[in-house]
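As you look at this complex, bear in mind that one protein chain is not there, while each of the others sits in place.
Labels for the chains are A and B, by order of writing; each one numbers its residues from 1.
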Amino acid sequence: MTFSLSAGNAKRIEELVRRYPTKEAALLPVLHILQREKGYISPEAEEWVAATLDLPPLRVREVLSFYTLLRRKPAGKYVIQVCRNISCFLAGSEDIIRHLESRLGIKAGETTADGKYTLLAVECLGNCDHAPCLMINDDDHGPVSEDTVDAILKGLP
Amino acid sequence: MISIQVDGRALQVPPGTTVLKAAEQMGIVIPRFCYHPAFEPEGSCRMCLVEIEGLPKLDLACSTVVREGMKIWTSTPKVIEARKDVLAFLLADHPLDCPICDKAGECFLQDYYDKHGRYASRFSEVKEKKRKKIPIGKGLLLDRERCVLCTRCVRFLRRVTGTGELGVFERGVKAEIGIGEGMAIRNNYSGNLVDICPVGAITDGDFRFKTRAWFLEKGRTVCPRCSRGCNIVIHAVRGYPLPGRQRRIYRIVPAENPEVNGYWICDFGRYGYHDIEDNRLTTIVLRTDGRPEEKTSDWKDVITGLAADIKKTVENGRSSRMAVVLNGYLTNEELAACRRIFVDTLGLRNIFFADPKPGEADGILLTADRAPNGRGAAALGFSPTLPEPESPPGSTDLLIVFGLHLLEHLPAEKAAAWFKQAGKTYLLAATSSVLDRAADVVLPTALPAEKKGSYTNIAGLTQSFECAVPAPRGSLPEAEILARLAAELGVELG
Partner (left out) sequence: MTGIPATLIPTGEDSFRLEAYLGRGGYEAARTVLLTKKPQEVMEEVKKANLRGRGGAGFPAGSKWAFVPQAGDLPKYLCVNADEGEPGTFKDRVIMTRDPHLLLEGIVLASYAVGIHTAFIYIRAEYESIARRLEAAIDEAREKGFLGAGIFGSGFDLEVLVHRGAGSYICGEETALLESIEGKRGWPRLKPPFPASVGLFRRPTVINNVETIANVPLIFRYGAEWFAGRGLPRDGGTRLFGVSGAVQKPGLYELPVGTPLRTIIYDWAGGPAAGQGIKAVVPGGLSAPFLTPGELDIPMDYESLARARSMLGSAGIIVIGDRTPIIDILRIVARFYAHESCGQCTPCRIGTTWISKIADRIGAGGGAPDDLDLIRHLAQGMKGKTLCPMGDAAALPVLSIVEKFGKELGETISRGAERR
């Protein structure tokens, strides 16, 4: 099974690689582009990245396994990251997490069977004055309550 | 030179010396896991922390470079405490595998706990569980629970072999060593991984569960499997496991020699100890026409007989009727004796060499030339010519063959036939082969590990070695055979 990328992204990657003094330095940006298009980094994608950047495939795997936001398995259409650090905890993040777990029928760390939502309990998102806060894909939300969370989910396309 | 103090004693060292190396000069071994002299300091195990007067925190001995007037303290209460802490951290998740772990007896964790630990464990949580028997290639097994993440193995494969089969995956306490997807270690230096692993995380299938490190006796010698002359140590046990058995060799490890092999040996040399063990000849075999085969251990008669055969053959200028086949496994001393006897005294011209066929050099240690003393032979004036299968010219009345490497150049039947063609044949060999059946006299010899002597390697360096393991009873080194022969022939070996 050959791995192929959209023409636009293939071009973006080409330009990107040129901007760094070493091909290896383009690894994280390239992985981000791949993950945005495919939803996760498959073994075939790893091989492709390794070949494109002249890296041993093992290195790609080493990097993938270190960073928590790089996924080796598909995630839901909406990745919900709820902060569980101090300020958000003090504002009730545990209730939010429990509420989402029960609403979505999954535990934090899991993806719903229909592939729509992934729920993650994460560390500080850097939005502490809007605690309790969460992110859905690239969007910040906070402060949230159980009600506002329900409304946000409902309003997702 | 820089003047420093280590534990109150003055010392002078060249600029650029690290604290660890300076302490070593004083005979102080600072404990370490990740540091290995072959690599740049890594600084991750934190075991080598020492106290440097005037500095607020403990510093790494492996990477701190000495400065003029530096006062280093290697055993203050702070240092002792820090070492206990590192051990406590490493042992927290370490499995209780000592009873079944091959590394027991030579394990850094055990040794350091004994010397620097001796604290009461306070760990009462659930240990991290990891996979324990991961094949990584060439019979090596990785045990992630035992691993202390010193990363020596990863660095070895990246910097020495350049093959990079191992990497570090995941993060934090879940960090683990792993083999690349679909990869296996196949390079010629895999055995070194077992040596450099400070604990039993990487173990060798060749050695697994066979013995215990504390039973092993060590003998240093030079590896004879190519012309590099790597320094090795043979680990054997006398009389174990079976009493009456003279010895058994369990493994070969490198001996450090910066001029020759650095810290490593190749797998071809390392696992070559099976040659030393298997199919050894231990009795003299005599075959005379018409008489049944005779086995004896009486060297005196045989050597007297050989001397007589030699005298008979070469008298009246018939030295062309005698041929000798030597090899590059003979030590310089043995080859010198051959020269004195066969060239200087007997004036033989039919002197040939049968050596192992050249192989592929691996670009690191293993050379294409697979004989250990080709240079030594050349230095003594020999030139390695193979005997022609149809020769010797004319007929040979007396053929003396040292070693079995003819078999690498001739098909077995041809070699045997050649033996049969000649008048009387003497075979000096260590292991049995088809040629035993073909020769008239078979004299069991010792292998290089069982001899003392010297080899000259590919770089022209002559290295002397002592006998590393006892030879099987009944066999003799060629040096001894030649000395006795010389005595019978009245030749002064000098």
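Keep in mind that, in the parts below, a residue touches a chain if its C-beta (ideal position, glycine included) is under 8 Å from a C-beta of that chain, and two chains touch if they have at least 3 such contacts.
Please read these numbers as outputs of a predicted model, since none were measured by experiment.
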item	value
Candidate in contact with the missing chain, chosen from B:V168, B:V253, B:L410 or B:L493	B:V168
Contacting the left-out chain in the complete assembly, out of B:V6, B:I72, B:V86 or B:M183	B:V86
Contact residue for the chain not shown (choose from A:A51, A:L69 or A:L156)	A:L69
Which residue of B:K57, B:R118, B:K133 or B:K300 touches the chain not shown here	B:K57
Absent-chain interface as seen on subunit A, which is shown	19, 21-22, 24-29, 31-32, 53, 55, 59, 62-63, 66-70, 81, 84-87, 89-90, 123-131, 135, 138-140
Touch residues of subunit B, complete complex, unshown partner	41-47, 49, 56-58, 60, 63, 82, 85-86, 88-90, 92-93, 122-126, 128, 148-149, 168, 170-175
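By our rule, only the chains that are shown with their structure count from here on.
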item	value
Whole-Å separation of chain centres (CA-atom averages), subunit A against subunit B	52
In the complex, subunit A residues that touch subunit B	43, 56-59, 61-62, 65-66, 68
Of all residues in subunit B, those that touch subunit A in their complex	164-171, 180-181, 183
